[in-house]
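Below you'll find the structure, written out as structure tokens, and then a few comments.
Of the protein chains in this complex, one is absent; all others appear in place.
Note that the chains are named A and B in the order they appear, and that numbering of residues resets to 1 at the start of each chain.
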Amino acid sequence: MADRETTLLAAGDNSFRLDAYLRRGGYEAARKTLLSLKPREVMDEVKKANLRGRGGAGFPAGSKWAFVPQTDDRPKYLCVNADEGEPGTFKDRAVMTRDPHLLIEGIILTCYAVGIHTAFIYIRGEYEAIARRLEEALGEAGAKGFIGPDVFGSGFGLEVLVHRGAGAYICGEETALLESLEGKRGLPRLKPPFPASVGLFVGPTVINNVETIANIPLIFRHGADWFTGRGLPRDGGTRLFGVSGAVRKPGLYELPVGTPLRKIIFEHAGGPAGGQAIKAVIPGGLSAPFLTANEIDVPMDYESLAHIHSMLGSAGIIVIGERTPMADILRITARFYAHESCGQCTPCRIGTTWISKIADRLASGGGAEGDLETIRDLAEGMKGRTLCPMGDAAAMPILSIVEKFGSELAAAIARKKDTETE
Amino acid sequence: MKFSLSAESVKRIDELIGRYPKKEAALLPVLHIVQREKGFISREAEEWVAGTLGVPPLRVSEVLSFYSLLRRGPAGKHVIQICHNISCFLAGAEEIVGYLESRLGIKAGETTADGRFTLVAVECLGNCDHAPCLMVDDDDYGPVSREAIDGILKRLA
Partner (left out) sequence: MNMVTIEIDGRSLQVEPGTTVLKAAEAIGIVIPRFCFHPAFEPEGSCRMCLVEIEGLPKLDLACATVVREGMKVRTATPRVVEARKDVLEFLLADHPLDCPICDKAGECFLQDYYDKHGRYASRFFESKEKKKKKIAIGKGLLLDRERCVLCTRCVRFLRRVTGTGELGVFERGVKAEIGIDEGRDIRNNYSGNLVDICPVGAITDRDFRFKTRVWFLEKGRTVCPRCGRGCSIVVQSVRGYPLVGNERRIYRIVAAENPAVNGHWICDFGRCGQHDIEDDRLTAIAVNDGGRSAGLQEGRPADWNAVLKALAGEIRTLGEAGRGTRLAVILNSFLTDEELGMCRKLFVDILGVKDIFLVDPKPGEADGLLLTADRAPNVRGAAVLGLGPKPPDAARLGESADMLLIFGSHLLDHLSPEQAAAALGGVRRKWLFTAHRSALDRLVDVVLPTAVPAEKKGSFTNVDGITQSFACAVRPRKGCLPEAEILARLAAELGVKLE
């Protein structure tokens, strides 16, 4: 067992090839599982492992699978969410580039557990080179009978298609992903109904993030208990923490769930770069409320971050140094959501651009009294009011910037006012 | 002039459509194939795609306008997408954008007069640990310095 891969980040130049994957113990777990366990048992083991979704929402994977009704005969689908658009996030790219077969093996296990025979990998359009790598890997797997009409000779049939997106962050939201996959504009759907009951082409559908699925073979290679042991009891496994921004060693760090943020930044990513102190840290991709330098002792797990009113999200850690004006960060953050808003619902469609216009003005020295309060009110008008979670994704970080760095922003406004009156 | 694609593209499209439960789901992948060959999606291409997939031309038009990577008009021979989101900004992306603009003689969002390069400032490309990063067509580059930019442009000359 020792030589069987335990990591999500395969090493070596040819790690992505099938022969290299097989040497690491690849596909054995899937073969054994399909030939000896019932789908229900597979699902239970994943539940036991307490694998929570790695895309951002953190919903327990096993429970999500269990929502799919097993009693009707509509075709079911798996959509692997490889849209990876959350700023600060670059982990799925690494898994797919370095270990596409790990993902494929995870897809096999997932589909077997839920009774799915067609899986789509929805990959963002910019990842064209990675899409080709996935297709090559699928070709290799298909040639060996690891996917196809009779997987491992088990009688279970599975087809996997790579489906390219075309440049829209919103398609990372699960129902927008479905709309896009059906050949339409990526507009999120009203929930209920939930994808597990009415999803792709109205069939029951599971949508899971790449990293989530990549963990499944590890669970079956080494067991659910091993998995929870690697993380926390209620939140098992490791996370691929992506660290970027003002740090000496930006990169991906595979560490146990619950590792303190400070440790990740200082011990793994080399601490802040450029000899400056940390001003702010985004812990879980841009949609997560910002943390101040005083808050980085937080353990990186869902509960702990929720407790301090932030979120683990996609575990994309961005470190912002003291020399960076928060007005610029606010401007860029607001611009991002304004650009990516699908435009369907009133608060997000108007609110994101309105805030972006104020933030632009503020960052270029045109801020006025009342601007921060307006931004706060507009963000509050979006929070909890929108058709999909992107409203919160936009509102929460912006609110955190205004709340926690409000005095810096206000000082900048006042400075402009002072220079005007001189 | 009637719209037509290369035999290879048509073959790929036919094969692709056959793998989806519904033809119309293949819209984005088909548009990618068309754009790869023709450089953009023309009005005639829209009609052809609509007919091939059995969807109203309006749908193709709507979809085309929604997604950032799809183009209605020709771009330069090479498309440079440079990220200006948070991590890249922190790594100096704005200076790099400025440098590219001055080297190419255009502003972000424009195409050089000789049709060689289109420069677009984009949101996060998912390559944040190599900030500041950019893409030239399908290739990732990062971290890019002025020297690196010089090298890229020289190689594509």
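Just so it is clear, a residue touches a chain if its C-beta (ideal position, glycine included) is under 8 Å from a C-beta of that chain, and two chains touch if they have at least 3 such contacts.
Predicted model, so just to flag it, every value in this text is computed and none were measured.
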Residue in contact with the excluded chain [from A:Ala94, A:Leu181, A:Cys345 or A:Ile413]: A:Cys345
Chain not shown: contacting residue from B:Pro21, B:Pro56, B:Gly105 or B:Gly151: B:Pro56
Absent chain, residues of chain B that touch it: 43, 56-59, 61-62, 65-66
Chain A residues that touch the omitted chain in the full complex: 168, 170, 185, 190, 338-347, 349-354, 357-358, 361, 368, 370, 374, 378, 381, 384-387
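Here is the rule we use: only the chains that are shown with their structure count from here on.
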Chain B-facing residues of chain A, complex: 75, 84-90, 92-93, 118, 124-129, 159, 161, 163-169, 180-186, 201, 242-246, 250-252, 282, 286, 316, 318, 320-321, 324, 328-329, 332-333, 336, 339-340, 342
Partner chain A, residues of chain B touching it in the complex: 19-22, 24-29, 31-32, 53, 55, 59, 62-63, 66-70, 81, 84-87, 89-91, 123-131, 135, 138-140
